[in-house]
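In this view, the complex is presented without one of its protein chains, the others remaining in place.
Right after this comes subunit A.
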Amino acid sequence: MASGVKPRVKVPKSASAGEVVTLKTLISHPMESGQRKDKDGNVIPRSIINRFTCDFNGQNVIDVKMEPAISTNPYFEFEALVPEAGEFTFTWYDDDGSTYTDTKPIEIV
């Protein structure tokens, strides 16, 4: 597991039923592309997050397949439909098999 991986997510605290909200996610990760070389000319092996998903109460919002061309500290902004109160689950899948998750509740007003 890459060290110091920390997901950060911005979700509004509340929404009205059926509202479309904007979600912003950022995760600190080096996203080593496998193209770079170290001082001695050896290729630094690829180590990236290859997939990101966001679900709301078990239903999928977005599923992103990521390649090495995604920048360090991958950032995503997208919109989700909120039909009812519940919880967003964000999951990042690392090349080394580990997953990082974050959850955020949202209320209906």
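The definition used in the following text is that contacts are C-beta pairs under 8 Å (C-beta built on N, C-alpha and C of every residue); 3 or more make two chains touch, one makes a residue touch a chain; residues count from 1.
Just so it is clear, contacts and distances are computed from a predicted model.
Engineer: Mind telling me which option in "TonB-linked outer membrane protein, SusC/RagA family", "Thiosulfate-binding protein SoxY", "Glucans biosynthesis glucosyltransferase H" or "3-oxoacid CoA-transferase subunit A" is what UniProt lists for the chain we can't see?
Structural biologist: Matching "TonB-linked outer membrane protein, SusC/RagA family", "Thiosulfate-binding protein SoxY", "Glucans biosynthesis glucosyltransferase H" or "3-oxoacid CoA-transferase subunit A" to the record, the invisible chain is "Thiosulfate-binding protein SoxY".
Engineer: Write down which of A:21, A:85 or A:108 is the residue touching the left-out chain.
Structural biologist: Checking the options A:21, A:85 or A:108, the one contacting the hidden chain is A:21.
Engineer: Contacts of subunit A with the missing chain: which residues?
Structural biologist: 20-22, 33, 35-37, 55-56, 59-72, 74-83
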